[in-house]
Structures are given as C-alpha cells and as structure tokens.
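The complex appears here minus one protein chain, its other protein chains still in place.
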Amino acid sequence: MPRSIRGDVVVIGGGPAGMAAALSSWEAGAKSVFLLERNEYLGGILPQCIHPGFGLQIWGEELTGPEYAEIFIENLNRTGVEAMTDTAALELTPERIVKAVNPQGAWEIKANSIILSMGCRERTRGMLQIPGYRPAGIFTAGLAQYLVNIAGYLPGKDIVILGSGDIGLIMARRLTLEGARVKMVVEIKNSLSGLVRNYVQCIQDFNIPLLFSHTVTEVRGKERVEAVVISEVDEEGNPLSGGEREVECDTLLLSVGLIPENELSRQAKIPLSPQTGGPWVDEDFSTDLEGFFACGNVASVFDLVDYVTLVAERAGRAAVLARPPQEKHILRAGEGVHTVIPQRIREGKDGFLFIRPQKSMKGVTVSFWEREKIFYQKKISICRPSEMIKLDLAQIPWPQEKGEIKVEIKGTEIQGIS
Amino acid sequence: MNEEFDVIIIGGGVVGCAIAWYLAHFDLQILLLEKELDVCSGVSKANTGIIHSRSYWTPHTLKGELHLRSLSWIEQAEKELDIEFLKTGALTMAFSRDDLEFLQTLKERGKIEGAQILAPREAHTLEPMISDKIFAAYYDPETRVASPFELNIALAESAFLNGVHFILGQEVVGFEEEKSIVGVLTENGKYLSRWVVNCAGLSSSYLAQKSGDNIPSLRPLRGEYLVLDRECRGLVHHVLYPVPVGETKGILVSPTTDGNILVGPNLEPAEDEDTSTTKEGLKEVEEGGKKLIPSLPVSQTIATFSGLRPTLPDRDFHIFFSSRFPSLLHLVGIESPGLTASFGIAEYVGDLLHKRGLKLRERSDFVIRSSFPVFRKLPWEERERLIQEDDNWGKIVCRCEEVTVAEVKHALLSSPGASTLDGLKRRVRVMMGRCQGGFCGMRLPFLMAETLGLEERRIVKSGRNSFYLGEETKEVRSGASLY
Partner (left out) sequence: MKLKEQKSREFLELICIVCPLGCSLSVTKSDDRIRVRGGCKKGEKYVKEEITNPRRVVTTTLRIKNGVWPRVPVRTSSPFPRDKIPELMKFLSSLEVEAPQKRGEVIAKNLLGEGVDLVVTRTIERKE
C-alpha cells in the first residue's frame, strides 16, 4: 500500500516559487511543510540560468540563477521544511490529497493547504506546426540551455533561433561564447519579445542578425537539420509567399513562449483562466478552490524571478492563515492588456498587481474601470509585452462594492527595438 | 554469420515481424534483416493504427482476402503477444442521401451483428461532438485501434523470444545464386538461406527489380497527420470515417490507444521516402477533421507527422515468387490495410512457402510473450510493490507520459531493443507527450549512453547520422576569429 502521511502545507514544485512559498509557510508557523520536486535538485530552471540579472528587485544585488537558487536552498536547510527531491506528484484531488512517487516508494499526502508551483513548459515545434521533416537538431531554448550549461554539450554548430524572447537571446550569446555560430534570430512579431538590455548585450555585441516579421516555415534535412526556410509574415503572422529563403544550419532553437503546467490543477478541478492558462487567483494567490494556492509561472508566466519570489511568499503565508472564502472584485483584461494577475481582489490593501501589455507602447495610461467610469489612472512612460507593469494594490482606491473591474492600457505603439 | 538459414526476412516493419512471428511457431532457423537501426522504422511507424473490421474489406482483391483472413487471428495475437487492441467501434458519416448507398454496402459487406445505419440523432447520442450536417451514419461495433508501434515491436519481441535472429542497420543490396539456395547480399556481407521473403516496404519493388523481376516501381502516396493532446480524450470514442471519395478511406478522426486523438491522413503523391509535412497538407487534414468534428481543438496539436503508402498502380498487394530465384518471395505494394492484414499476410506467406517445399513442423515449446508493465497504467499498490523491488520504478523520467527509468532501461536492454531515441519513444512513449521531449530530452540521451555503454555523442534520434548532441562545450580553440 502507498505510504500515507499528513502535512499542514504541501508545495508541489521546487523551483523559485515553490522554494519561496515553502519557506514563508514555515516562517508563518506551519507545523509541517512538504516540498515536492521531481528533479534531483531544487531550484527548477534557475541552476541552468547561469547568466546574471536575478535578485535586483528584492535584494538590490545582481545574482546569477544558480546563486539565487542556492541562497533559497540554504535557507530551506535551516528550517524544518521537508524537501522531497526526485519526487513526482502524479495525482491531485479536490480533497487536497497528493499522490506521488519517488525511489523510496509511492506516497499519499493529505494536506490542509496545497500550494501549486509547478512552473511552466516551453512551446514546441508540434504546437507551431512547422512543416517539413522531423530530424534531430530541433530543441526548445530551455532544453538547449540545460545541455550547454549543465550537461556540457552544444546542441549543434550552426544555429537559427526562432523567437526573440529572453531565453532565446541569452542562448544566442551563450552559444556564441562557446564557439557555435548563431546565424540569426527570427521573430514573427514586429517588435522585440525580450528585454532591450538582452538585445544589446546578447545580439548586438556579437553582430547577430535579428529579423522582425519573419518566421520559420519549413525544416529541411532527414536525419539532422540541414536548413530551415524563413519567410516574411504579414501583420497577422501569416507567411507571405515569394519571400522565402533557405538558411543552412544544423540546429533550430525555439524560444516561442511558455505554457503554465496545470495538468494537476485540472485534475483537482481548480478553475483556470483562459488568458493566463493558470488558476484564477487573488492577491494572496489563493485559487477559486478553497485550500489551494497557485504562485509563480503556474499561475501566469512572469518575466522576473524576483516577482515570482514576491508572490510565492504571499501564497506561503496565506496558506497558513487559511482565511475563509469571501466576495472579491473580479479583474478583466481590457483593451491593450494581455493578462492581469491576480484576477481577483479580496481587499486590495497590500500585495501587487502585474499587468502584461499586448504591445510595446510609449506615453502609456493604465485605466481602471468600474462599470462605465474610470476610478483610477496611472501614467507610465513606456511598456513592453516583455515587461510586466507592477503596481502596489494599496495605491489603487478599490470601490467599496465588490464587482467587475476592467483594466485597460492605451498609448502610442512602438515597432522594432525602441 | 556462416550458418545457413531456412528463411531470411527482409524488412522489420509490421509485415516482416508478423511473418517472423508466424514462422517462429515452426521449427525453423530464421533471420530478419532491417536496414534501419530499429524495427518499425518505415511505413509501419506512421499510419492510423486502425484494425479495420470486415465492413471495410475490398472484395475481389488480394488485399481484401488477406484482410479477412487476418481478422480471424486477432484473439490469438492478443493472447500470444500480450497486447490488447482497443475495440472502439466506428462510425462512417454520410453527408448526403447519395452517400447512403455506400453505408448500405458497408453493412452488407460486414454482416456484423449489431452493425446498423443510424439516423443523425442516434449518431449524436453515440458521438455528441460530430457534425450536425450528417445525413446518416453507419455504426460498426468491430473496429479496433492498435498502437502501430506496440504491435510491430511485440511481434518482433515474440519472434526473438522464439529464436528468430535480428540484424538491424544492415541494408540488403541484392541477391546471388548459390546452388539451390539464395545469397542475400548486404552492405557488409552475404547471408545464405533456403527461402527469402522480401517485405521491404518502400524498398520492396527496388529489391524485386534487383532480383531481375519485372514489377513497376512503387508510387509513394503520402498522408499527413495531426496528434492532439491527451487532454482531448473523451472528445471522440469511436473511429470516425467519412464516406470516401476515391480509393482511400479519407481523413478520419480516431482515438488512440494512449488517449490522444489522431486526425488524418490526406493523400498526396510524394517523392521516394519524403516524409516531410507541408503547410497545405496539414491544412487539408485540419479541414478534413473539422468536417467530421466541427469543434476539433487543433490548438491542442502536440505533433504532426506524415507516413507513406507504398502503392502499385492497381492499388492491390502483389505477392509472388521471383522468376530468377524460385525460393525468393516478393511482397510489393503492401499499403493500407497492411497493418490490419499483417497476420493474414504472414499466414499466406507461410502457405506459399510450404507449397513450394518449406517444411512447417510446429514447435511444442513456443513461448508466449508477456509485456512489460506500463507504470502509467498500474494501480498504486502495484507501483509501491515495484518500487520496493527496484527503485528505478520510482524515478519518473518523462513527466507528460509518466515513464519511469525502469521502463526506459528495459526498452534499451530487451531484444530487439531500442538503440535510438525514436526507438525508445516507440516502446515507452518518452518524448511523445505534450512537451515533445522538452524535459526528458535532458535525461534520456545520458541515461541511454550509460545503460548501453555508449559515448554520449554517439546517441542518435533515428538514422545513423541523426546525432542528438553537438560538440562538448569548453572547446573554444581560438579566440577572436572563430568564423
């Protein structure tokens, strides 16, 4: 029979969100905290993100991914949090029972509160339906990052990167430094998906061509990639005929977006938002199902690990407090807004609101609507889809009566880099 | 290998392996030669996996005859191979009064108990998501779904278990007369056998021409497919066929044995061995699928692929002895329903060889295969028990399909075992789920190299030159001007 245990708080996923949540649950007085991680090490994706840029927001110091992770691991080691690595959570019920396996056996863990922090996965070639052969040499950028930084192998020698997201840009530099030739970065949109700083230091520094409004429309090569065909696209992203050209390469890296991993959330019947792909949450990162919390990229893909830490700490504390359900404001993404997180506001006294814009814009106004009237506006100079706008909830004069609130962003659109 | 075989089988697809399995029931020395690094690497790896019922047989053809003959083998095959075909049943959907006649034909051909022609409302009760534009539907309770990989590999494993020799990665290039026997020439040598069966799929007509026989070249007809995420399971329960226009069964929507939804195939001429997908082809498949299921969630596509039908002009199977080598049997044009017909083909081949003089003495020691446990399908008590036996059962290497290290190691070390990443995929479903290897691609090449004692850089995806990894890092030899 599977071994049965009980826990005050069970955290599923030991990446940055799970580590911060487990730590803050413990500090908030949880009697027992189990942190389940399917990998053999804690930290999630951080140990392979060897570049700097982490921690500026919360520590004012720029760290690399492995350093950021190790600080949390050391802090966890000083608590009574039981970190179970090599442990895969496979089933989750609405009654807060997690079933998991690890090399010691099969486990059934009943928890008072469950924190979901499973993170996200990368979009694949299959999802993009890029036609052509199915040879070796097509990698998601994160997989390539693991191979280079942890396993010590290049994915190939001549590389085309599809997508100008940050992982793609950072891998362009990393691969170049290790002696591979990054032939180009191809972006389907007409503007940069990643940070400008990464464009300058990863692409411009190495004279790597970056093509906007282009995509890969075919993979050639039966055994290993021999070339890709790139095409110009129209505003909707549809390839224009006549503009195709072949680029010889042995590797195609895909940096084309991330998807929150919510298979377990679905099993537990937690209501999910079609916009973020993750559970609807309030400012405590409490989901619509009592006793379940969701923080980090499982709720919505964040751009900074610092933000993930901030929201996970809130979820960790709230999981211990276990406040009863109550009526909440419901936030909707209006014009110019890709996603808002949280989408529920319990009180709005503390915590943060993260807004991801749809487009790069200058002279931006963020407006909050209650029915037909704007009750709060905030002006900011610039916004980009790659950078969430972070607002303090306490700044916003939330209406007395709970109801639906629409968030809207307006401004002048920017194309290209800046 | 200096020994002389009774039978050499060329080709490790489902037909070659079914023949090997069938002949392994008799006291014979058998060798199977496969040019790829694994069995199930050609035509057999990319098809619908449907075991078409007798409603769908084609009268007055050899393929029809062998189709029917094959169906009587299903229960024995399930038992001996320890696999289970999913008895889904099927609906053939008619969109106009004119199509009704075809449904009648299917019903008469099948003469299956419980088969019936349904009014739209009855069809919707069975399959709520189907198009409301249908005029009628033919319900066939006997249609089954197989995993083409599982069937092909189970046949190979059972054959191996019963003494068939396998040589993988060795291409046959011709034949030589050796008194009363045949010398089969490969890239690296010569194998001698009294009887030779050429069931080399796409290469079969080429080999027949090599032996001096007059047969037209095969015309590969390509079919493209979409695979939808397991999250879509429950969308359809039966195989959904359209009423065909032309010679193939058309673009169908089918559940798979693993809970995915398969949509396809279209039909288009292709160059030899061109298994690429095209934008137009995938669009056609999508539209074909949406004709049957208008709300088909194509955004849940996790993979696309294409397969080839090795067809001859008359669209029938051609099974004949070589005019120059009397003990060389060619199987050419084994296209759809080749998977369904494979047991029938095997028995037929046995009969033909026997009539020419092959002695078939049934063995008393035939071993029944037992399939290796699939972690994802095991109850929790069994999982706990297995982990206590071997902790590799507690190490999940593929998150999406919940595959353990124990299963991967078994697939690598069994015979004929996986020696490529695609071979692993076809045996235990790693890299086949929604992340398509994004996560397990970090572990598998290294686990594979360690288990098989190979260099990590030698690990291939499928073909000999399909290397997965590039050079090691820290090999920067010159500073400023690497290009």
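Chains: A and B, in written order; residue numbering restarts at 1 for each.
Everything that follows uses one rule, which is that contacts are C-beta pairs under 8 Å (C-beta built on N, C-alpha and C of every residue); 3 or more make two chains touch, one makes a residue touch a chain.
Note that this is a predicted model, so its numbers are computed, not measured.
Among A:G13, A:P66 or A:G296, only A:P66 touches the chain that is left out of the view.
In the complete assembly, the contact with the undisplayed chain comes from A:Y199, out of A:W107, A:Y199 or A:W398. When you scan A:I5, A:I50, A:I259 or A:A322 for touch with the missing chain, the hit is A:I50.
The chain not shown here touches chain A at positions 47, 50-52, 62, 64, 66-67, 69-70, 148-152, 174, 176-179, 195-197, 199-201, 204-207, 381-382, 384, 387, 417-418. In the full complex, chain B contacts the hidden chain through residues 473-483.
We take it that only the chains that are shown with their structure count from here on.
Each chain gets a centre from the mean of its Cα atoms; for chain A and chain B, those two points are 38 Å apart. Within the complex formed with chain B, the residues of chain A that make contact are 1-3, 38, 86, 88, 90, 99, 101-106, 108, 121-122, 124-127, 129, 131-136, 139-140, 142-143, 146-148, 150-157, 177-181, 217-220, 222-224, 239, 250-251, 263, 266. Residues 226-227, 231, 273, 275-279, 281-282, 301-305, 380-381, 383-384, 387-388, 391-396, 399, 402, 421, 434-439, 441-442, 446, 456-457, 460-477, 482-483 of chain B are the ones that touch chain A when the two sit in their complex.
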